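Note that this complex is displayed minus one protein chain, with the remaining chains in position.
We call the chains A and B, going by the order they appear; numbering starts again at 1 in every chain.
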Amino acid sequence: MSVPAFRVAYGGASHRASAALLAIAILALAAAPLWADRQTLRLLSEIFAYMALASLWNLLAGYAGLVSVGQHAYVGLGAYMLFALTIFAGLHPLLAIPLSALAGALVAIPVAALVFRLRGHYFAIGTWVIAEVFRLVAAQLAALGGGSGTSLPAAIVTSIAETRQAREFAIYWTALILAVGIVGLIVLLLRSRYGLALTAIRDNELAARSNGVSVIRVKFIVYVVTAFGTAAVGALIFLQKLRISPDAAFSVNDWTAFVIFITVIGGIGRVEGPIIGTLVFFLLRQTLADLGSLYLMMLGAVAIVVMLKAPKGLWGLVVARFGWQVFPLQRHVTLGDEPSGAESIDPPHLPPIGSRH
Amino acid sequence: MPEALLEVRALDAFYGDFQALFGVSLTITAGEVVAVVGANGAGKSTLLNAIAGLMAARPDAVLFDGQPIGGKPAYAIVTRGIALVPEGRRLFPSLSVEENLAVGGQLGRAGPWSLARVYDLFPALSERRHIASTALSGGQQQMAAIGRALMANPKLLLCDEISLGLAPIVVRDIYSRMPAIVAEGTSMIIVEQDIMQALGAAQHVYCLQEGRVALQGTTATVTREAISAAYFGV
Partner (left out) sequence: MDWLNTIVQGVLIGGLYAMFAAGLSLIFGVMRLVNIAHGDLIVLAAYLALVTIETLGVGPIASLTIVVPLMALIGYALQRVLLNHTLGDDLLPPLLVTFGLSVIIQNGLLEVFTADSRRLSAGAIEVATWPIANGLAVGVLPLIQFTAAVVVIGLLQMLFYRTALGRAFRATSDDPRVAQLMGLNNHHVFALAMALSLAVIAIAGVLLAIRTNFDPAIGPARLIFGFEAVIIGGLGNLWGTLAGGIILGVAQAIGAKLDPGWQLLAGHIAFLAVLAFRPEGLFPRIR
């Protein structure tokens, strides 16, 4: 008995609409130097950076089930590599970004070998220890300012571009490209075979393994790829800040706590989640930031409430209510060779059963 | 007509959206042994779990000593005098045999059952009291599980498939101790796939088929054919 012919298709009508909207948004953002002032550009760059970091953390924890509370290790690593490559190897700063990312990926390999020996909660704390080690090592690097850090030399700053305005545009566009690139890469990854494996792992690791998915290999690849992306973003963030120090580069609050809260509130395990979460986070910050540590306490409380009452986050609520999807990741299988005649209806999004590393 | 110790009234039970029991009713009087038989998936364990408080139920669907206990949590039901010997023994692996028994008795309910009495009933356990419970044979584990439930001094003992995975001679050995348990005043509901032993020990039998009571009667009068028919639903 032969297997009937079938086609796998992604997306449907609502995706075409959201794809168009996305394209318009990205074009508008790319043109931002024309309509936005300096402060807005900086704010947008920050938003892009957090969007990228949160999307990467989401990939790691929400899809691969690797809940790391130590990704700030790679933010700092990327930042320090950028400073080192530009100061000591004389590389152009924008070129140093991908190389810093590569360094992040290379370091992630032995780190994974160590940290993967821990499971679950202990894995999480292990990643934190790694970040601590990176921070302590950075504080020992006298050549880069030791414990108090250093600034990016003026010569290197000017090598980005001649005028300050051109530099700011260059960094802004780099940030945009990085964010779009990272989210785009994640969507592509999820559409690939690896993506199918990841979604299977996210939903039920044991079942995935018994279906032939090499769980450990997939997790390893995701860990290294995430380190790559995170290091790139780290390099960019501190290129913009022009100054580095171990406490700033490896700050748990800035690069892990905020990122985790963003992803949790926005919605873990969906690509749209971190994006929504970042927007909400910055909205809150613009209105409430003066409160300092009270703001952090509120964020923590909101994250706790969300985790207990709406574990799929804000986007999860939207999906449950309306079944929307911005990114075409749902696979439909249609039987037969011909594409289905009528407009296909997007299938209801099934909630994951979820068991984690 | 003696008053019922336990009365199950039109019990429905659900696993999420899946309905496992449809209006099951059952009565047992003090000192009685009731057998509940049926094929795999018929709902026998579900019935016991619902009585024991491991599953949700309408409060008036389960009456014990005239009191509605349906839906109460398991730890509250044990205090009232119902103990369950769970399917598959489920002894605590980190505890020794004696510790398993002691945990069973930790409520401190008054009654005839104590460590000494349980060891009397199952001498094999006495010899192995400080050994890890996982090191026992299947039959000994089953004895330990029964003993653990007895330590709670229940008025009603629920036994979920005690013959599961055991050799016939071991099953016979265990069932031979049942009269001693009943003699102490404990009533029992025995759930079995293996009909012979259950019928031998019980006065009344209920046969479940796909979540419904397909047959009920006294073990003395019910015929093999009637049970087969009810069991398989032909």
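Note that in this section a contact is a pair of C-beta atoms (placed from the backbone, for glycine too) under 8 Å apart; a residue touches a chain by one contact, two chains touch by 3 or more.
All figures in this text were calculated on a predicted structure; none of them were measured in a lab.
One of A:A17, A:I125, A:A143 or A:A320 touches the chain omitted from the figure, and that residue is A:I125.
Which of A:I87, A:V137 or A:A248 touches the hidden chain is settled by the complete complex: it is A:V137.
Listed residues B:Q19, B:Q67 or B:Q106: the one in touch with the omitted chain is B:Q106. Not every partner is drawn; the one left out touches subunit B at residues 52-54, 73-75, 78-79, 83-84, 86, 90, 92-95, 99, 102-104, 106-107, 148-149, 152. Touching the omitted chain from subunit A are residues 61, 65, 67, 69, 114-115, 117-118, 120-122, 124-126, 128-129, 132-133, 136-137, 139-140, 252-253, 257, 260-261, 264, 268, 293-294, 296-297, 299-301, 303-304, 307-308, 311, 354-357.
The rule is short, and it goes like this: only the chains that are shown with their structure count from here on.
In this assembly, the C-alpha centroid of subunit A lies 54 Å from the C-alpha centroid of subunit B.
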